[in-house]
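Missing here is one protein chain; the remaining ones are kept as they sit in the complex.
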Amino acid sequence: MSHAQQILETHPRTLGTPLGPLVACIDACFDCAQSCTSCADADLGEPDVETMIRCIALCDNCSDICISTGRVLTRQTEFVPEVARVALQACIEACRQCGDECERHAQEHEHCRICEEVCRTCEKACNDALTALAA
Amino acid sequence: MSHAQQILETHPRTLGTPLGPLVACIDACFDCAQSCTSCADADLGEPDVETMIRCIALCDNCSDICISTGRVLTRQTEFVPEVARVALQACIEACRQCGDECERHAQEHEHCRICEEVCRTCEKACNDALTALAA
Amino acid sequence: MSHAQQILETHPRTLGTPLGPLVACIDACFDCAQSCTSCADADLGEPDVETMIRCIALCDNCSDICISTGRVLTRQTEFVPEVARVALQACIEACRQCGDECERHAQEHEHCRICEEVCRTCEKACNDALTALAA
Partner (left out) sequence: MSHAQQILETHPRTLGTPLGPLVACIDACFDCAQSCTSCADADLGEPDVETMIRCIALCDNCSDICISTGRVLTRQTEFVPEVARVALQACIEACRQCGDECERHAQEHEHCRICEEVCRTCEKACNDALTALAA
(Lines give C-alpha, C1' and ligand atoms only; values in the text may rest on other atoms or scores of the structure.)
Protein backbone atom coordinates (compact mmCIF):
# COMPACT_ATOMS: atom_id res chain seq x y z
CA MET A 1 0.00 0.00 0.00
CA SER A 2 1.45 3.33 -1.08
CA HIS A 3 1.58 6.49 1.04
CA ALA A 4 -0.75 8.17 -1.49
CA GLN A 5 -3.46 5.71 -0.44
CA GLN A 6 -2.62 5.93 3.29
CA ILE A 7 -2.91 9.72 3.33
CA LEU A 8 -6.02 9.88 1.13
CA GLU A 9 -7.76 7.38 3.46
CA THR A 10 -7.40 9.97 6.26
CA HIS A 11 -8.51 12.95 4.14
CA PRO A 12 -10.98 15.23 5.97
CA ARG A 13 -13.24 15.73 2.93
CA THR A 14 -15.09 13.47 0.50
CA LEU A 15 -12.89 12.57 -2.43
CA GLY A 16 -13.92 13.81 -5.89
CA THR A 17 -12.90 10.47 -7.46
CA PRO A 18 -13.26 6.88 -6.15
CA LEU A 19 -10.18 5.96 -4.06
CA GLY A 20 -9.01 2.96 -6.13
CA PRO A 21 -8.60 4.61 -9.56
CA LEU A 22 -7.44 7.85 -7.91
CA VAL A 23 -4.54 6.22 -6.03
CA ALA A 24 -3.57 4.11 -9.04
CA CYS A 25 -3.47 7.25 -11.19
CA ILE A 26 -1.44 9.32 -8.72
CA ASP A 27 1.08 6.53 -8.17
CA ALA A 28 1.40 5.95 -11.92
CA CYS A 29 1.97 9.67 -12.57
CA PHE A 30 4.81 9.99 -10.04
CA ASP A 31 6.37 6.70 -11.18
CA CYS A 32 6.18 7.79 -14.82
CA ALA A 33 7.65 11.23 -14.02
CA GLN A 34 10.66 9.51 -12.46
CA SER A 35 11.03 6.89 -15.23
CA CYS A 36 10.84 9.45 -18.02
CA THR A 37 13.52 11.65 -16.40
CA SER A 38 15.65 8.53 -16.01
CA CYS A 39 15.10 7.32 -19.60
CA ALA A 40 15.90 10.77 -21.04
CA ASP A 41 19.12 10.77 -19.01
CA ALA A 42 20.09 7.24 -20.08
CA ASP A 43 19.38 8.20 -23.73
CA LEU A 44 21.87 11.07 -23.32
CA GLY A 45 24.55 8.56 -22.28
CA GLU A 46 24.06 6.24 -25.27
CA PRO A 47 26.66 6.16 -28.08
CA ASP A 48 23.81 6.65 -30.62
CA VAL A 49 22.53 9.79 -28.89
CA GLU A 50 21.70 11.52 -32.24
CA THR A 51 19.02 8.88 -32.87
CA MET A 52 17.54 9.41 -29.38
CA ILE A 53 16.73 13.15 -29.60
CA ARG A 54 13.01 12.68 -30.12
CA CYS A 55 12.89 10.16 -27.25
CA ILE A 56 14.63 12.64 -24.92
CA ALA A 57 12.25 15.48 -25.83
CA LEU A 58 9.13 13.33 -25.42
CA CYS A 59 10.39 11.88 -22.11
CA ASP A 60 11.13 15.37 -20.73
CA ASN A 61 7.67 16.61 -21.68
CA CYS A 62 5.98 13.49 -20.31
CA SER A 63 7.84 13.82 -17.00
CA ASP A 64 6.73 17.44 -16.52
CA ILE A 65 3.11 16.72 -17.43
CA CYS A 66 3.06 13.66 -15.13
CA ILE A 67 4.23 15.78 -12.18
CA SER A 68 1.57 18.43 -12.71
CA THR A 69 -1.15 15.84 -13.31
CA GLY A 70 -0.13 13.76 -10.29
CA ARG A 71 -0.32 16.87 -8.11
CA VAL A 72 -3.66 18.08 -9.53
CA LEU A 73 -5.18 14.65 -8.81
CA THR A 74 -3.61 14.60 -5.34
CA ARG A 75 -5.39 17.85 -4.40
CA GLN A 76 -8.86 16.71 -3.32
CA THR A 77 -9.95 19.45 -0.88
CA GLU A 78 -11.42 21.73 -3.54
CA PHE A 79 -11.46 19.31 -6.40
CA VAL A 80 -12.53 20.87 -9.71
CA PRO A 81 -13.40 18.04 -12.14
CA GLU A 82 -12.99 20.32 -15.20
CA VAL A 83 -9.35 20.97 -14.33
CA ALA A 84 -8.66 17.32 -13.45
CA ARG A 85 -10.19 16.25 -16.76
CA VAL A 86 -7.95 18.40 -19.00
CA ALA A 87 -4.87 17.53 -16.94
CA LEU A 88 -5.66 13.82 -17.40
CA GLN A 89 -6.23 14.28 -21.14
CA ALA A 90 -2.86 16.02 -21.49
CA CYS A 91 -1.18 13.23 -19.52
CA ILE A 92 -2.82 10.49 -21.63
CA GLU A 93 -1.53 12.06 -24.86
CA ALA A 94 1.98 12.72 -23.43
CA CYS A 95 2.24 9.10 -22.20
CA ARG A 96 0.92 7.72 -25.48
CA GLN A 97 3.42 9.67 -27.61
CA CYS A 98 6.31 8.93 -25.24
CA GLY A 99 5.38 5.24 -25.03
CA ASP A 100 5.24 5.01 -28.86
CA GLU A 101 8.71 6.57 -29.20
CA CYS A 102 10.24 4.42 -26.43
CA GLU A 103 8.78 1.35 -28.16
CA ARG A 104 10.82 2.21 -31.29
CA HIS A 105 14.04 1.86 -29.23
CA ALA A 106 12.95 -0.99 -26.95
CA GLN A 107 15.04 -3.59 -28.79
CA GLU A 108 18.31 -1.66 -28.54
CA HIS A 109 17.81 0.00 -25.16
CA GLU A 110 16.38 -1.85 -22.19
CA HIS A 111 15.66 1.48 -20.40
CA CYS A 112 13.36 2.43 -23.28
CA ARG A 113 11.56 -0.93 -22.99
CA ILE A 114 10.95 -0.35 -19.27
CA CYS A 115 9.97 3.29 -19.79
CA GLU A 116 7.49 2.28 -22.51
CA GLU A 117 5.87 -0.12 -20.03
CA VAL A 118 5.63 2.60 -17.36
CA CYS A 119 4.13 5.07 -19.88
CA ARG A 120 1.48 2.52 -20.97
CA THR A 121 0.56 1.86 -17.32
CA CYS A 122 0.25 5.59 -16.65
CA GLU A 123 -1.81 6.17 -19.81
CA LYS A 124 -4.22 3.42 -18.71
CA ALA A 125 -4.39 4.67 -15.10
CA CYS A 126 -5.22 8.19 -16.35
CA ASN A 127 -7.91 6.80 -18.65
CA ASP A 128 -9.40 4.84 -15.74
CA ALA A 129 -9.38 7.94 -13.52
CA LEU A 130 -11.07 9.92 -16.31
CA THR A 131 -13.81 7.28 -16.57
CA ALA A 132 -14.24 7.18 -12.77
CA LEU A 133 -14.51 10.98 -12.75
CA ALA A 134 -17.28 10.99 -15.36
CA ALA A 135 -19.30 8.31 -13.55
CA MET B 1 12.74 41.55 -24.98
CA SER B 2 12.71 38.48 -22.76
CA HIS B 3 15.38 35.77 -22.62
CA ALA B 4 12.83 33.26 -23.98
CA GLN B 5 12.78 35.26 -27.21
CA GLN B 6 16.56 35.82 -27.28
CA ILE B 7 17.32 32.12 -26.95
CA LEU B 8 14.59 30.98 -29.38
CA GLU B 9 15.95 33.41 -32.01
CA THR B 10 19.23 31.44 -31.95
CA HIS B 11 17.58 28.00 -32.01
CA PRO B 12 19.27 25.58 -34.45
CA ARG B 13 15.99 24.16 -35.80
CA THR B 14 12.84 25.60 -37.35
CA LEU B 15 10.31 26.44 -34.66
CA GLY B 16 7.03 24.47 -34.62
CA THR B 17 5.07 27.64 -33.80
CA PRO B 18 5.51 31.25 -35.03
CA LEU B 19 7.97 33.09 -32.72
CA GLY B 20 5.62 35.89 -31.59
CA PRO B 21 2.76 33.84 -30.11
CA LEU B 22 5.24 31.20 -28.88
CA VAL B 23 7.31 33.67 -26.82
CA ALA B 24 4.20 35.41 -25.49
CA CYS B 25 2.80 32.05 -24.37
CA ILE B 26 6.02 30.85 -22.69
CA ASP B 27 6.50 34.16 -20.87
CA ALA B 28 2.87 34.17 -19.74
CA CYS B 29 3.10 30.58 -18.44
CA PHE B 30 6.18 31.25 -16.28
CA ASP B 31 4.76 34.56 -15.05
CA CYS B 32 1.45 32.89 -14.17
CA ALA B 33 3.22 30.00 -12.40
CA GLN B 34 4.99 32.51 -10.16
CA SER B 35 1.89 34.69 -9.56
CA CYS B 36 -0.30 31.71 -8.66
CA THR B 37 2.24 30.39 -6.13
CA SER B 38 2.43 33.91 -4.70
CA CYS B 39 -1.36 34.39 -4.56
CA ALA B 40 -1.86 30.98 -2.88
CA ASP B 41 0.74 31.96 -0.28
CA ALA B 42 -0.79 35.41 0.32
CA ASP B 43 -4.24 33.74 0.69
CA LEU B 44 -2.75 31.55 3.45
CA GLY B 45 -1.70 34.69 5.33
CA GLU B 46 -5.13 36.36 5.22
CA PRO B 47 -7.32 36.52 8.36
CA ASP B 48 -10.22 35.04 6.33
CA VAL B 49 -8.20 32.03 5.20
CA GLU B 50 -11.23 29.65 5.49
CA THR B 51 -12.92 31.54 2.65
CA MET B 52 -9.78 31.31 0.48
CA ILE B 53 -9.40 27.49 0.38
CA ARG B 54 -10.77 27.11 -3.15
CA CYS B 55 -8.56 29.96 -4.36
CA ILE B 56 -5.47 28.31 -2.85
CA ALA B 57 -6.25 24.93 -4.45
CA LEU B 58 -6.95 26.44 -7.89
CA CYS B 59 -3.81 28.62 -7.71
CA ASP B 60 -1.63 25.63 -6.77
CA ASN B 61 -3.02 23.57 -9.66
CA CYS B 62 -2.69 26.46 -12.10
CA SER B 63 0.93 27.05 -11.08
CA ASP B 64 1.90 23.41 -11.68
CA ILE B 65 0.13 23.22 -15.04
CA CYS B 66 1.69 26.54 -16.13
CA ILE B 67 5.19 25.20 -15.38
CA SER B 68 4.67 22.01 -17.38
CA THR B 69 3.00 23.87 -20.26
CA GLY B 70 5.68 26.57 -20.34
CA ARG B 71 8.35 23.88 -20.55
CA VAL B 72 6.55 21.81 -23.22
CA LEU B 73 6.22 24.93 -25.40
CA THR B 74 9.86 25.85 -24.73
CA ARG B 75 11.05 22.51 -26.16
CA GLN B 76 11.12 23.08 -29.93
CA THR B 77 13.80 20.62 -31.13
CA GLU B 78 11.42 17.69 -31.50
CA PHE B 79 8.17 19.55 -31.24
CA VAL B 80 5.10 17.29 -31.21
CA PRO B 81 2.01 19.46 -31.90
CA GLU B 82 -0.37 16.85 -30.41
CA VAL B 83 1.35 17.10 -27.02
CA ALA B 84 1.60 20.90 -27.17
CA ARG B 85 -2.11 21.11 -28.00
CA VAL B 86 -3.35 19.10 -24.96
CA ALA B 87 -0.90 20.91 -22.68
CA LEU B 88 -2.26 24.25 -23.90
CA GLN B 89 -5.88 23.09 -23.47
CA ALA B 90 -5.13 22.04 -19.88
CA CYS B 91 -3.49 25.39 -19.20
CA ILE B 92 -6.38 27.36 -20.70
CA GLU B 93 -8.89 25.60 -18.42
CA ALA B 94 -6.66 25.90 -15.32
CA CYS B 95 -6.16 29.65 -15.94
CA ARG B 96 -9.85 30.18 -16.62
CA GLN B 97 -10.98 28.48 -13.40
CA CYS B 98 -8.26 30.15 -11.33
CA GLY B 99 -8.98 33.56 -12.88
CA ASP B 100 -12.72 33.14 -12.11
CA GLU B 101 -12.03 32.28 -8.46
CA CYS B 102 -9.50 35.11 -8.02
CA GLU B 103 -12.06 37.51 -9.49
CA ARG B 104 -14.47 36.61 -6.63
CA HIS B 105 -11.90 37.92 -4.12
CA ALA B 106 -10.53 40.82 -6.17
CA GLN B 107 -12.36 43.47 -4.17
CA GLU B 108 -11.05 42.29 -0.77
CA HIS B 109 -7.59 41.13 -1.79
CA GLU B 110 -5.42 43.11 -4.18
CA HIS B 111 -3.18 40.03 -4.77
CA CYS B 112 -6.23 38.19 -6.11
CA ARG B 113 -7.00 41.10 -8.44
CA ILE B 114 -3.45 41.02 -9.83
CA CYS B 115 -3.42 37.22 -10.05
CA GLU B 116 -6.74 37.24 -11.93
CA GLU B 117 -5.19 39.63 -14.47
CA VAL B 118 -2.15 37.39 -14.92
CA CYS B 119 -4.37 34.29 -15.34
CA ARG B 120 -6.48 36.05 -18.01
CA THR B 121 -3.32 37.08 -19.89
CA CYS B 122 -1.98 33.53 -19.75
CA GLU B 123 -5.31 32.04 -20.86
CA LYS B 124 -5.32 34.40 -23.87
CA ALA B 125 -1.66 33.73 -24.72
CA CYS B 126 -2.31 29.96 -24.64
CA ASN B 127 -5.35 30.38 -26.88
CA ASP B 128 -3.28 32.45 -29.33
CA ALA B 129 -0.52 29.82 -29.35
CA LEU B 130 -3.13 27.11 -29.98
CA THR B 131 -4.49 29.08 -32.95
CA ALA B 132 -0.97 29.69 -34.32
CA LEU B 133 -0.24 25.97 -33.95
CA ALA B 134 -3.29 24.98 -35.98
CA ALA B 135 -2.54 27.46 -38.77
CA MET C 1 11.88 -3.48 -7.06
CA SER C 2 11.00 0.00 -8.25
CA HIS C 3 11.27 1.29 -11.82
CA ALA C 4 14.01 3.68 -10.65
CA GLN C 5 16.18 0.66 -9.87
CA GLN C 6 15.17 -1.23 -13.04
CA ILE C 7 16.10 1.66 -15.32
CA LEU C 8 19.33 2.56 -13.46
CA GLU C 9 20.48 -1.08 -13.75
CA THR C 10 20.41 -0.66 -17.55
CA HIS C 11 22.13 2.75 -17.55
CA PRO C 12 24.85 3.03 -20.24
CA ARG C 13 27.34 4.83 -17.97
CA THR C 14 28.90 4.18 -14.56
CA LEU C 15 26.74 5.60 -11.81
CA GLY C 16 28.17 8.45 -9.73
CA THR C 17 26.69 6.95 -6.54
CA PRO C 18 26.34 3.29 -5.44
CA LEU C 19 23.02 1.87 -6.74
CA GLY C 20 21.49 0.93 -3.35
CA PRO C 21 21.57 4.34 -1.61
CA LEU C 22 20.90 6.09 -4.93
CA VAL C 23 17.65 4.19 -5.63
CA ALA C 24 16.50 4.51 -2.01
CA CYS C 25 17.07 8.27 -2.17
CA ILE C 26 15.29 8.78 -5.51
CA ASP C 27 12.30 6.69 -4.42
CA ALA C 28 12.10 8.53 -1.10
CA CYS C 29 12.22 11.94 -2.82
CA PHE C 30 9.34 11.17 -5.20
CA ASP C 31 7.31 9.52 -2.41
CA CYS C 32 7.88 12.52 -0.13
CA ALA C 33 6.98 15.00 -2.90
CA GLN C 34 3.64 13.25 -3.31
CA SER C 35 2.98 12.89 0.45
CA CYS C 36 3.77 16.55 1.16
CA THR C 37 1.42 17.77 -1.60
CA SER C 38 -1.23 15.45 -0.17
CA CYS C 39 -0.70 16.54 3.45
CA ALA C 40 -0.80 20.24 2.50
CA ASP C 41 -4.09 19.59 0.69
CA ALA C 42 -5.58 17.62 3.60
CA ASP C 43 -4.52 20.43 5.98
CA LEU C 44 -6.49 22.87 3.81
CA GLY C 45 -9.61 20.74 4.30
CA GLU C 46 -9.38 20.61 8.13
CA PRO C 47 -11.79 22.67 10.27
CA ASP C 48 -8.76 24.09 12.18
CA VAL C 49 -7.04 25.30 8.99
CA GLU C 50 -5.73 28.50 10.70
CA THR C 51 -3.51 26.34 12.93
CA MET C 52 -2.18 24.42 9.91
CA ILE C 53 -0.73 27.35 7.90
CA ARG C 54 2.88 26.64 8.82
CA CYS C 55 2.41 22.95 8.03
CA ILE C 56 0.97 23.80 4.58
CA ALA C 57 3.86 26.16 3.76
CA LEU C 58 6.54 23.69 4.89
CA CYS C 59 4.86 20.80 3.03
CA ASP C 60 4.64 22.84 -0.19
CA ASN C 61 8.32 23.79 0.03
CA CYS C 62 9.37 20.25 0.88
CA SER C 63 7.40 18.85 -2.06
CA ASP C 64 9.09 21.21 -4.54
CA ILE C 65 12.59 20.56 -3.18
CA CYS C 66 11.97 16.78 -3.19
CA ILE C 67 11.01 16.89 -6.89
CA SER C 68 14.12 18.83 -7.91
CA THR C 69 16.40 16.68 -5.71
CA GLY C 70 14.86 13.42 -6.96
CA ARG C 71 15.45 14.53 -10.54
CA VAL C 72 19.02 15.74 -9.94
CA LEU C 73 19.89 12.36 -8.38
CA THR C 74 18.13 10.54 -11.23
CA ARG C 75 20.39 12.22 -13.80
CA GLN C 76 23.56 10.09 -13.80
CA THR C 77 24.95 10.59 -17.33
CA GLU C 78 26.94 13.71 -16.47
CA PHE C 79 26.73 13.52 -12.73
CA VAL C 80 28.23 16.53 -10.95
CA PRO C 81 28.75 15.62 -7.25
CA GLU C 82 28.92 19.29 -6.19
CA VAL C 83 25.39 19.91 -7.48
CA ALA C 84 24.04 16.63 -6.05
CA ARG C 85 25.53 17.50 -2.66
CA VAL C 86 23.84 20.92 -2.28
CA ALA C 87 20.57 19.52 -3.60
CA LEU C 88 20.71 16.76 -0.98
CA GLN C 89 21.57 19.24 1.78
CA ALA C 90 18.57 21.40 0.83
CA CYS C 91 16.33 18.33 0.83
CA ILE C 92 17.59 17.15 4.23
CA GLU C 93 16.76 20.53 5.82
CA ALA C 94 13.36 20.79 4.08
CA CYS C 95 12.40 17.28 5.22
CA ARG C 96 13.64 17.91 8.77
CA GLN C 97 11.64 21.14 9.17
CA CYS C 98 8.54 19.64 7.52
CA GLY C 99 8.82 16.46 9.62
CA ASP C 100 9.11 18.54 12.82
CA GLU C 101 6.01 20.57 11.98
CA CYS C 102 3.97 17.50 10.94
CA GLU C 103 4.97 15.85 14.24
CA ARG C 104 3.28 18.74 16.13
CA HIS C 105 -0.06 17.80 14.49
CA ALA C 106 0.40 14.03 14.42
CA GLN C 107 -2.00 13.42 17.30
CA GLU C 108 -4.90 15.37 15.77
CA HIS C 109 -4.31 14.57 12.10
CA GLU C 110 -3.40 11.10 10.92
CA HIS C 111 -2.21 12.53 7.53
CA CYS C 112 0.38 14.58 9.42
CA ARG C 113 1.56 11.48 11.30
CA ILE C 114 2.04 9.60 8.01
CA CYS C 115 3.67 12.60 6.31
CA GLU C 116 6.09 13.00 9.23
CA GLU C 117 7.12 9.36 8.76
CA VAL C 118 7.68 9.86 5.02
CA CYS C 119 9.73 13.05 5.66
CA ARG C 120 11.95 11.25 8.21
CA THR C 121 12.53 8.40 5.73
CA CYS C 122 13.44 10.87 2.99
CA GLU C 123 15.75 12.85 5.29
CA LYS C 124 17.57 9.62 6.19
CA ALA C 125 17.76 8.43 2.57
CA CYS C 126 19.25 11.79 1.51
CA ASN C 127 21.79 11.59 4.34
CA ASP C 128 22.74 8.07 3.26
CA ALA C 129 23.14 9.18 -0.36
CA LEU C 130 25.29 12.11 0.78
CA THR C 131 27.54 9.71 2.71
CA ALA C 132 27.74 7.30 -0.23
CA LEU C 133 28.65 10.22 -2.50
CA ALA C 134 31.54 11.29 -0.28
CA ALA C 135 32.93 7.75 -0.01
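Labels A, B and C are assigned to the chains in the order they are written; within every chain, residues are numbered from 1.
The definition used in the following text is that contacts are C-beta pairs under 8 Å (C-beta built on N, C-alpha and C of every residue); 3 or more make two chains touch, one makes a residue touch a chain.
Keep in mind that what you see is a predicted model, and the values were worked out from it rather than measured.
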Option touching the unshown chain, where C:7, C:32, C:49 or C:65 are the choices: C:65
Given B:33, B:83 or B:133, the one touching the chain that is not displayed: B:33
Subunit C residues that touch the omitted chain in the full complex: 53-54, 56-58, 60-61, 64-65, 67-68, 71-72, 75, 77-80, 82-83, 85-87, 89-90, 92-94, 97
Positions on subunit B contacted by the hidden chain, ascending: 2-4, 6-8, 10-13, 26, 30-31, 33-35, 37-39, 41-42, 44-47, 63, 67, 70-71, 74-78, 109-111, 114-115, 118
Residues from subunit A at the interface with the omitted partner, ascending: 41, 44-45, 49-50, 53, 56-57, 60
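Here is the rule we go by: only the chains that are shown with their structure count from here on.
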Between subunit C and subunit B, distance of the C-alpha-averaged centres to the nearest whole Å: 27
For subunit A, residues contacting two or more additional chains: 67, 71, 75, 77-78
